[in-house]
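For this view, one protein chain was removed and the others were kept in their places.
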Amino acid sequence: MSAIVNSAGKVVDFVDQRITASNWLKRNIRKVFPDHWSFLLGEIALFSFIMILLSGVFLTLWFKPTMAHVVYEGAYLPMRGVGMSEAYSSTLEISFEVRGGLLMRQVHHWGALIFVAAMSAHMLRVFFTGAFRKPREINWLIGVVLLVLAVAAGFTGYSLPDDLLSGTGLRIIEGGMLAIPIVGTYMSSFLFGGEYPGDDIIARLYPVHILLVPGLIIALVTAHLMILWYQKHTHWGGPGKTNNNVAGAPFFPIYVAKAGGFQFIVMGVIVLLAATIQINPVWLWGPYDPSVVSAGTQPDWYVGFLDGALRVMPAWEFYIFDHPVSMSVLIPAILLPGIILTPLALYPWLEQKATGDTREHHLLDRPRNVPVRTGIGVAFIVFYVLLWIAGGNDFFATILEIPVNWITWFIRIGIFVLPPLAFIMTKRICMGLQRRDRDKVMHGRETGIVMVSPDGEFSELHAPLSQAQAYQLTWHERQLPSDPGPATDANGIPNPNYRAKRAQARLSRFYFGDVVQKPTVQELEAAHHDGHGGSDSARDELPSGQQ
Amino acid sequence: MPRSLSGRPRVSRIGRLLSTRRRHPLAAIAVLVAVLFTAGGAYAALAPSTSQNVQAASSTQIEEGRQLFAIGCSSCHGLNGEGQINANGDVLGPSLIGVGAASVDFQVGTGRMPLAAPSAQAVRKPVSYSQDQIDALSAFVASLAPGPAEPDEEYLDASQGDVARGGELFRTNCSQCHNTTGQGGALTMGQFAPNLTGVEPRHIYEAMLTGPQAMPVFNDATVTPEDKRDIIAFLDSVQNEPDPGGLAIGRAGPVAEGLWAWLVGIGLLIGMATWIVTRSSKA
Partner (left out) sequence: MSTHNVNPNGDEHAVVPHGEHAVVPADPIADPGLHHDELRLTDVDDKAERRAERQVAGMFTLASLLTVAFIVFYVVVGIHPDNPENGVNIGDVQVSNLTLGLTLGLALFLLGAGAVQWARSLMTSPEVVHQRHELRSDDETRAATIADFDTGTEETGFGRRKLIRNSLLGALALLPLPAVIMLRDLGPNTGGTPAQRKEHTIWAEGVRVLTDVTFMPIRAADLEIGQLVNAMPATFEALPEHGPERINERAKSPVMLVRMLPEDIHVEPGRENWGVDGILAYSKICTHVGCPISLYEQTTHHMLCPCHQSTFDLSDNGKVIFGPAARSLPQLPIAVDSEGYLIAQSDFTEPVGPSYWERTR
């Protein structure tokens, strides 16, 4: 043991004498990382990305990114004699002639699906807990860009094997591009090196997939983590956990062991998936042929919502000076991503408008305590999931044995009806939960024991909460809607900022008008004197053993 | 045509290699499935010899068919297969004049006919007639007017087909509805292209030849008997090919894969995350 310490000491000494490392290490080696399962979603994304990088490097050793025409003479008999591109034939080679090649292909693909899924889940966690608030807006923006880059990495990777599914995906991209007014045909011509599909596109997507996009992802992930490190992680409030401190386990050794361990767990789970569940069996799809299509043609899940939007959009095309403008393609394929991404990226500032709050926030919100934000989030999830279902409408039609046209119509209507409904329901549920918390604080926990008073009145016995339990339900901020103040001052002179203030107050009322507030000191005392809770109240009770 | 003892058509060269060279981990399940198939297909083993006789249908067979037809089919298709239209102008059953023996063998042999109840589409179900009865019905309908006859055994033998060429033909002509692996798919207004897994080569051939229900016709002039045999060989190969990557999850592509990534992948990892953040059991 001491030998290890000695050699570690030597390393530290060597580095310290050159770059003063001790100074930095001393401040950081015991850095605090709070523990909560939801804080690990981002780690799943990071660790699956590392797995993707490793397996990806392995795949590049065999993959031939060229559309040169070959007649297959490889090991997979059912394809012998079929004309195909070298990209596809080298994918077959990796699958059937390289030991562990199929495993690494499957690791790469499962890793990619999990990478984007974990990023999405991480983003939802950050949204619902308000972790995007000042000072973390930059990291939120970086996160949005990372999500877009991850989808770009996924889609270019999906396209590389040049199988029937990937080629059909590219064809749809081309169709979307052509719909762009004025420059559409030129964009397509530059991308594909002339007419679709040409024989350039795989060679062009390859550097984007293995160099450009991963390079950007690595750079942004680095920035993301450096900012996280510098700002310290957010944490949940609770006894002793405030906006001015951070409580948790030290970076070294607990966090290093846990995160390091989790890295291997994530890798292990991905490899186990790759070992047992087949993914993207391109040898069954066949080589790409632009005149051929398969029933059940789908993109990977993270592009599914765009494909779904294309599917449910009704036909709409009009002419401007004899030039067609294909809204049935433009809206879902070109405008929709912008319509989703812009408010997503700007959300921290939108909410700041409502709260008028410019302070730093390091305590997370429980989703129930911000019913409007939670409602917006759930409405977005419903919107997204509906589009995702639309993207697999034929798949679901087959599974459920109902006409695909019904699903399309259900989504066409549902996309407008269900998200607002989800918003209202979620907001109501949150308020109900808040009310329950408030009742618990005021009257204690329901025991299920019913008492009959001498007068014959029935009441349920409530057990008081400990101070720690009560604090757990009341540490959050009391968020009140803002008041625009009078339109004119005492002298009848109009306030020049009144309109802006009124607008802000309306937004604030929308956000916080219906929030069920935690009790005030007076309310709490009144409740205790009324006495469901008996004589001893949370305030009277001393915390056991501590302080 | 050589047939194995199990009564199933001889598997292709590749299929044979697969089944004999190595026992893979799912072998037990495969054996179980094979046993079930064998049991179900035992009676089909007798079919080839009788179906050959259809070509030279005797008048007694036609007569037997006429009687069966009158009992089981005429309520919709009319006593002489002329079809029936009800008072509202809806077609109760289409005319069968000229549809040929192949059509009858397909529709009745896959259990699609007789219909259990009117629906968007007739589906495969347990067969209601014995092969002799089906042959008699075929002979009767074939006697009404010339139509596609049942295929020659020689063109149903997957082992003689070219799998790679069959794959190309399948992807060009069939995969748009039936999917590249024959899983089937949705069509308009509740109709669908059925899954082709486990369908008899004879019925695959007859379906192409006659175009049952919504399916278009691919007659022998444009998709030759040799082409059809290649397609049968391809389907045979695809169906008997193990999935080297593990569970096939329906061979259904990205939608199923996405569901698994979220439910199993992310689900499992979140489970691990909740374990990681707890401390071991309290004293």
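Per-chain residue numbering starts at 1, and chain names A and B are given in the order in which the chains are listed.
Note that in this section a contact is a pair of C-beta atoms (placed from the backbone, for glycine too) under 8 Å apart; a residue touches a chain by one contact, two chains touch by 3 or more.
It should be emphasised that the depicted structure is a prediction, and the values quoted were computed from it without experimental measurement.
Asks: Tell me which residue among B:Ala142, B:Ala158 or B:Cys177 touches the hidden chain in the full complex.
Replies: Touches the omitted chain: B:Cys177.
Asks: Out of A:Ser48, A:Gln106 or A:Asn280, point to the residue that touches the absent chain in the complete complex.
Replies: A:Gln106
Asks: Which of A:Gly184, A:Gly286 or A:Gly444 touches the chain that is not shown?
Replies: Final answer for the missing-chain contact: A:Gly184.
Asks: Could you list which residues of chain B touch the chain missing from the display?
Replies: Given the touch definition above, chain B has residues 14, 17-18, 21-25, 165, 168-169, 172-173, 176-177, 185, 187-188, 191, 193, 211, 213-219, 221-224, 227, 241-246, 275-276, 278-283 touching the missing chain.
In this section, only the chains that are shown with their structure count from here on.
Asks: Indicate the whole-number Å distance between the mean C-alpha point of chain A and the mean C-alpha point of chain B.
Replies: Comparing mean C-alpha positions, chain B is 43 Å from chain A.
Asks: Which of the residues in chain B end up touching chain A in this complex?
Replies: The contact residues of chain B facing chain A are 13-14, 120, 163-165, 167-168, 171-172, 175-181, 183-190, 192-193, 234, 237-238, 241, 243-249, 251-262, 264-266, 268-270, 272-274, 276-277.
Asks: Contact residues on chain A for chain B in the complex?
Replies: 35-41, 43-44, 77-82, 95-96, 102, 106, 109-110, 113-114, 117-118, 121, 164-165, 258, 261-262, 265-266, 269-270, 273-281, 284-286, 289, 291-302, 304, 391-395, 397-398, 401-405
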